[in-house]
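Left out: one protein chain. Kept in place: all the others.
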Amino acid sequence: MAVESLAGNVSETPATGQTVTLEVFRYRPEEETEPVYQAYEVPVHKDWVVLDALNHIKDHLDGTLSYRWSCRMGVCGSCGMMVNGDARLTCATFVESLLPGPIRVEPLENFPVVRDLVIEMTDFMEKLESVKPWIIRDEEKPLEDGEYLQTPAQLADFEQFSMCINCLLCYAACPVYGLEPGFTGPAVIALAQRYNLDSRDQGAGERNAVLDTDEGIWQCTLVGECSEVCPKDVDPAAAIQRYKVSSTLQWYRNLLMPWSSK
Amino acid sequence: MMKRTIEPFWWSLFGAGGTLAALFIPITLFINGLAIPLGWLAAPDYENVLQMARHPLARTYLFLLISLSFYHWAHRFRFTLYDGLQLKHLNLLIAVICYGGATVGTVAAAYTLINL
Partner (left out) sequence: MSANPQHTPYHPRWYRAPMPIFWWVRRWIHARFILRELTSIFVAGYALVYLLQLRALGMGPEAYGRFLELLQSPLSISLHGISLVFVMYHSITWFNLAPRALSLRLGGRRVPDKVIAGLNFAAWAGMSAALLWVTLTG
């Protein structure tokens, strides 16, 4: 089978002789209005991750199962799912750590489900675009003046927030996003901070119009789960909290010195 | 001109109150509500307590601790009602009750401490 060879080197790791049950969320809109759970008995291989188990189902047990995955190494951010209720990258969640099972696999929470484990993420993409996640300059300097220089210390200011892989685990873990779909949300605010804190960027004011609002940072109640589930240690909760601190200082500055604001 | 939001103001009161309460409320509660009533600590002399509380610094401290603790509650409880019970549609009513209650408490604290 061609598909098998893709994941070949992984499925060749020795089987332990054990099996585990995966309870997989199924939603096939042409067949059912409400999702159902389907149980699959999967052999346990040494060093298998949940994604390997799903690939085993797809290749050997049920080709109709739909889910997203790509890199298998925690970089692409496409295989995020709820594993036993926790938002996880399935390529980084070992089956052996979840034995004896059963292991419940569901699509990421707080998003509409298109089919089975595939969620609809347009809302996130639009919010991401709304904060202009690129370097904004008041005026670009001419090419012959050379590049914009940055010291390692200036890089350290935002580097952590630039590690985001848009896997959406933080949105799935955020009850505020589930309750208030208008909330800008953890990753988008962290990515906005990534550019706000970049010494080459001058676009903080434009982003502020989106973020310093009731639907932006002020919706957050610091549940803190976004930072707990983040596979890249981005710590969106800290990004939001520090944004709140600087916005509050700015608010008092504008109050006490109204002439200084634009 | 961007849309102004009042949230930074409430959040700053919430934050200041949360910090003061975190530092001072547990020990104050322990001393006055448990240790002295249970006899673990001797009750200080009435005149001494009164003189101490009348000191301008003490009055300021007590006012800030009590008032900001109220506003800390108001802000947190408001969002707990929104999220915990999904009452966002009662937004204005809840805000008036929470911040209004804290303001009444603040006036009461000011009145009490000025007339101490």
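We just call them A and B in the order they show up, numbering each chain from 1.
Here is the rule we use: a contact is a pair of C-beta atoms (placed from the backbone, for glycine too) under 8 Å apart; a residue touches a chain by one contact, two chains touch by 3 or more.
No experiment lies behind these values; they were computed from the predicted model shown.
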Note that chain B touches the chain not displayed via residues 15, 17-19, 21-34, 36-38, 41, 43-44, 46, 48-50, 52-53, 62, 65-66, 69-70, 72-74, 76-77, 79-80, 84-86, 102, 105, 108-109, 112-113, 115-116
List the residues of chain A that touch the chain left out of this view.
27, 29-35, 85, 109, 112-114, 120, 153, 156, 175, 178-179, 221-225, 227-228, 235, 237-238, 241-242, 244-245
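By our rule, only the chains that are shown with their structure count from here on.
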List the centre-to-centre spacing of chain A and chain B in whole Å, with centres computed as mean CA coordinates.
38
In their shared complex, chain B is touched by residues of chain A numbered 175-176, 179-180, 208-209, 212-214, 218, 221, 244, 247-248, 250-252, 262
Chain B residues touching chain A - in the complex, by the definition given at the top
1-3, 5, 7-9, 11-12, 15, 79, 82-83, 86, 88
